[in-house]
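One protein chain omitted, others in place.
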Amino acid sequence: MSGLLKSSIGRKVAMALSGLFLVVFLTQHFVINLLSVFSEETHNTVSHFMGTNPLVQFGLQPVLIFGVFFHFIMGIKLELQNRKSRPVKYVSYNGGANATWMSRNMIYTGLVVLAFLGLHFYDFFIPELIHKYAENHTAEVGDATRYYAETIHKFEQPWRVGIYVVSFVLLMLHLLHGFQSSFQSVGFNNKYSKALKGFTTAWAIIIPLGFIFIAVYHHFNQLPH
Amino acid sequence: MKLTLKIWRQKNAQAKGQMVTYPIDGIDGDMSFLEMMDVLNNELINKGDDPVVFDHDCREGICGSCSMFINGEAHGPDRLVTTCQLHMRKFKDGDTITIEPFRAGGFPVIKDLMVDRSAFDRIQHAGGFISINTSGNTQDANAIPIEKADADAAFDAATCIGCGACVASCKNSSAMLFVSAKVSQFALLPQGKVEATDRVMNMVKQMDEEGFGNCTNTGACEVECPKGISLENIARMNREYMSASMKG
């Protein structure tokens, strides 16, 4: 078992597992966001639960943060290593002939998503930390109804929505390859793979489109009528 | 057909190489790509120049010697063929064709288009075998029936010719398809299961030591493989490796 993460296959499986974990996270994130479209109250309730429940905060959240960092750091490390494995480049390399654009550009789509995450942390996560710990709002005294307003407030400026849309398009491209590829990495390739590919493709398109929809929806909804 | 060839020329492993342009005429569609190269080399020899060096031997697509990267693809634009089985009818009069050696850190150039693929041999030395003696005193060949589907899948994996197109095509220069083909062949057969754990651990370790990149499932290897070796083999090797790691 030791040295597993030093082997190419161990790393590949770790990438896949961390990726799949992020996919699960993204799904629940999407569901909570989507609630904001239908019901301000439910959105607030769920958000408050996620933001204050100790199991989520001190159990799942560190795991998530670790997962995110692991996925990015390992991804960048592997990319650098892969580049080194071909010291002299081809003069002519027709990558499009045998592989999709998505699969060949995971590092770029991934880096855009990483940059977006920076913005996202700046927008939500850091204010949350300040709110909770610097300003000492505890769960009991904290405002359990502030989430909805804070969320839609962020979608006021068009430039932010623009960045949001572009980022999610790139996330979509990342997921179009990444989601189905994780199954191959963990060794799942059989007669169900075709159906699975259909599912992962649909998921990779629908979820980011959903996020975009929510952003655009809130943006237009709060414009002065 | 009249063509313009842009070919990588490199005097030896230490020398710095460069692309050199050669016009060529009188190419027939029925010629194989290597026969077209023969025509060029004949012209070069008659001019007193050094012919272009490339690996080739059987010229019927099975020895795995030939290894050209043609117009950005391993073994050129045709599918399920090696360079020697690529025919000039796949090109048009007036085309410019770029010809490079297979490139990877694990495949250093020896001269011109010829590379050193001994890394593949070393991976096989690490575990590409079943440890039985060749005494002939084994049990009868029909003593263990093998399900046809498994036998066929093992055969499909075993058809790998070790040309290295997978490595050459992969943007990461990963050798996973090659290694997984051998691991799969033996993993699918009862005879190979006995030492499956050691085999996959040792072969992957050697593969990593040879400096090949990591697999990112782009699938380029499968598309360019002249024998159509399937990505399923890589998935199988991942499974084998993970379960071997748990055991080890």
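Labels for the chains are A and B, by order of writing; each one numbers its residues from 1.
To be clear about the criterion, a contact is a pair of C-beta atoms (placed from the backbone, for glycine too) under 8 Å apart; a residue touches a chain by one contact, two chains touch by 3 or more.
The criterion applied here is as follows: contacts and distances are computed from a predicted model.
Undergrad: Unshown chain, UniProt name, "succinate dehydrogenase", "ATP-binding protein", "Heavy metal translocating P-type ATPase" or "Branched-chain amino acid ABC transporter permease"?
TA: Looking only at the record, the undisplayed chain corresponds to "succinate dehydrogenase".
Undergrad: Check the whole complex and report which displayed chains the hidden chain contacts.
TA: So, taking every chain into account, the missing one touches B.
Undergrad: Pick out the residues on subunit B that sit against the missing chain.
TA: Counting only subunit B, the missing chain is touched by 11-12, 28-32, 34-35, 38-39, 42, 44-46, 48-51, 53, 55-65, 78, 80-81, 85, 87, 89, 110-111, 114, 116-118, 120-121, 124-142, 145-148, 151-152, 154-155, 158-159, 161-162, 185-186, 189, 191-192.
In the analysis below, only the chains that are shown with their structure count from here on.
Undergrad: In whole angstrom, how far does the Cα centroid of subunit A sit from the Cα centroid of subunit B?
TA: The computed centroid separation for subunit A versus subunit B comes out at 37 Å.
Undergrad: Write out the stretch or stretches of subunit B touching subunit A in their complex.
TA: Touching subunit A from subunit B are residues 6, 8, 19, 69, 71-73, 77, 98, 100, 103-106, 109, 169, 171-174, 176, 204-205, 207-208, 211-220, 223-224, 231-232, 234-239, 241-242, 245-246, 248.
Undergrad: Flag every residue of subunit A that touches subunit B in the complex, lowest number first.
TA: 1, 4, 6-13, 78, 81-82, 84-95, 97-100, 103-104, 106, 177, 181, 184-190
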